[in-house]
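Only one protein chain is missing from this complex, and each of the others stays in its spot.
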Amino acid sequence: VRSGILTLTTDFGADGHYVAQMKGIVLGLAPGTQIVDLCHAIPPQDIAMASYMLGEVVQSFPRGTVHLAVIDPGVGTDRRLIVVEACEQWFVLPDNGLIGGVLRSFDPAGTWEIRNPELRRSEVSSTFHGRDILAPVAAHLLRGGDPSDVGPKIDYPSVPGLTPRPGFLDGSLDGEVVFIDWFGNLITDVFRRWFGRDDPRDWEVEILGQTIPAISRTYGEHPPGTLLALIGSTRRLEIAVVNGDAAKQLGAGCGTTVSLRRVGETET
Amino acid sequence: VRSGILTLTTDFGADGHYVAQMKGIVLGLAPGTQIVDLCHAIPPQDIAMASYMLGEVVQSFPRGTVHLAVIDPGVGTDRRLIVVEACEQWFVLPDNGLIGGVLRSFDPAGTWEIRNPELRRSEVSSTFHGRDILAPVAAHLLRGGDPSDVGPKIDYPSVPGLTPRPGFLDGSLDGEVVFIDWFGNLITDVFRRWFGRDDPRDWEVEILGQTIPAISRTYGEHPPGTLLALIGSTRRLEIAVVNGDAAKQLGAGCGTTVSLRRVGETET
Partner (left out) sequence: VRSGILTLTTDFGADGHYVAQMKGIVLGLAPGTQIVDLCHAIPPQDIAMASYMLGEVVQSFPRGTVHLAVIDPGVGTDRRLIVVEACEQWFVLPDNGLIGGVLRSFDPAGTWEIRNPELRRSEVSSTFHGRDILAPVAAHLLRGGDPSDVGPKIDYPSVPGLTPRPGFLDGSLDGEVVFIDWFGNLITDVFRRWFGRDDPRDWEVEILGQTIPAISRTYGEHPPGTLLALIGSTRRLEIAVVNGDAAKQLGAGCGTTVSLRRVGETET
C-alpha cells in the first residue's frame, strides 16, 4: 500500500537546515511525497523520547505511511540501519532502540538491514546518514519499492529499552512519567487497557507526595488550578493541572514515579 | 469551492507530536491535502492571540481554504464545536471566541454546530477533540463535503472578546497593542482604514511616555535605533525600532496603550 506520506523525526532542531536537506533528497527521488514533521526538537541523542513519540502517532496515520527517524549517536560506526514493517506502515531508522515505542503496541511484520549501496547517494558522508542513506531508502519505499531491495531480512530489531510491563493492575502499581507535553501535562507509561474492566475512577494516584483521590474523565469538570489524573488522548494515565502546568507545579520530570492504588483496597 | 488547503493553529507547541497526529488523520481521510502550519506556539489557552492570527491570514489564502484551530480549554465539557463560513473560507474550531478575529473584518455566511457522530473517529477521547472530531470534520470539508452534514445550522458563533471600535478617528484615539512579532514590533488594534482620507503623517503617537512625532511610511527611511510608528503589512498601526526590538526597548506588551493625536489639533 502506498500512501505517499512521510513523517520525519530528528534531533536536528527546528531551526537548522539539516531537515530541509533530507526533504530535498526525498522530494527529488519521490516527487509528490507529502511530508509531515513529527518532531525535530528531540533533545540530542534522546532515543527514548523519539521512540515514545513514534509509538504514539502510528494509529493516526494511514497504511503505507513511511516514518523516517534520525536520532543516531552511533552515526559512522558499524551500528545497523534498518527498515521495520509494523502496523502496515514502514519505519526507516538506526537499529538503536528507536523502534521500541512502536513495538510496545505492534509486532514487527518484518525487519530488513539497509545494505544496498545502490539505494544511497553517490557520495555518503560519515556523519549524516539520515540524508545520504535513510532518505533515499524512504524514497524507495514511498515509490512503492520492495523492502527486500534494501538488504537482507533480519530476525528482529534491537530494543534495549523495551521493558515489558504486567499489562494489568493488581490492586496497586508503580508507573513513571515518560513524556511532558507543551502544557506541562505528565504522560505516564500506564495504559488504560491495563485497567481492564476496572473503573479508573476507583483508583487514586500519588505523585511526589500529592494524592489525587480519583482518576477524572476530563479537564473541564474541575476548576482551574486543580491537580488531577485522567486517561488522556494517548490512552495512558496523565497527570495535569487544569489550565496550569503540572510539571512546574510538582517539580516532576521524566522518570518521576506515579503510584496507583485501588481506593479502599488497603481497608479491606 | 475546493482548494485542498488546510491551515492549522494550536497551542500544542511546535515540539510535540499532537500536531502530527491531526495531520495524519486529515491526510488519511482527505489524501493530497496541502497543510500549512499557521502557528503552534500559541501560549496555552491564549484564545485572543490565535483569534488575532486567524483574522490576519484570511486574505492571503484562496477561496475554499479550511482553517482548523484548536485552542480549547473547555475540551471535554459541553462547549460547542462549530464550522463557520466567512470570506468564502471555512473555519473549524471550538465556539469560544476563536472566530472573533475573523469576524472583525468579515461577516459569517453561515455557522453550523458539529454534532454528527459519523463524522468523527470511532473512538473519541475526552481530551483531544482536535484529533478525534475537528480533524475528521476538516477532512469532510476538504473533500468537498457539505457543511450541513456536520450538524444543525445555528445563528451566530460566540464572540465574547469582540469589542467593536469606532471605525474612524476624531482628533485623538487610544488603541492598544494586540500582538508582538518576532522582531519585537508592536502591532496595535488601530486599522489604517480608520484614518479615512487623513494622512497618517499628520498624526503623532504616544506610548509609555515616548512621543513619536509622525507616522512613517517604512522602516528603511530612518537610521537604525529610531523608534517609529508606521502602517504595517497588517494595515494596522505598528510601533517599531529600526533594526531593533521595540517591545524590549519600551518594556511594552499586549495591552499597552497607544495614544494617537492629530498634530496641531490642540493648538487650533
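In order of appearance the chains are A and B, and numbering begins at 1 in each one.
Methods note: contacts are C-beta pairs under 8 Å (C-beta built on N, C-alpha and C of every residue); 3 or more make two chains touch, one makes a residue touch a chain.
Here the structure is a predicted model, which means the values were calculated and not measured.
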item: Residue of A:F61, A:F106 or A:F128 in touch with the missing chain, whole complex considered; value: A:F128
item: Touch with the omitted chain, as defined above, among B:D37, B:D149 or B:E206; value: B:D37
item: Touching residues on subunit B - with respect to the absent chain; value: 3-5, 7, 14, 34, 36-41, 53, 56-57, 60-62, 65, 181-183, 217-221, 230-233, 235, 238, 243, 245
item: Residues from subunit A at the interface with the omitted partner, ascending; value: 11-18, 20-25, 27-28, 31-32, 34-35, 44-45, 73-77, 79, 125-128, 131-132
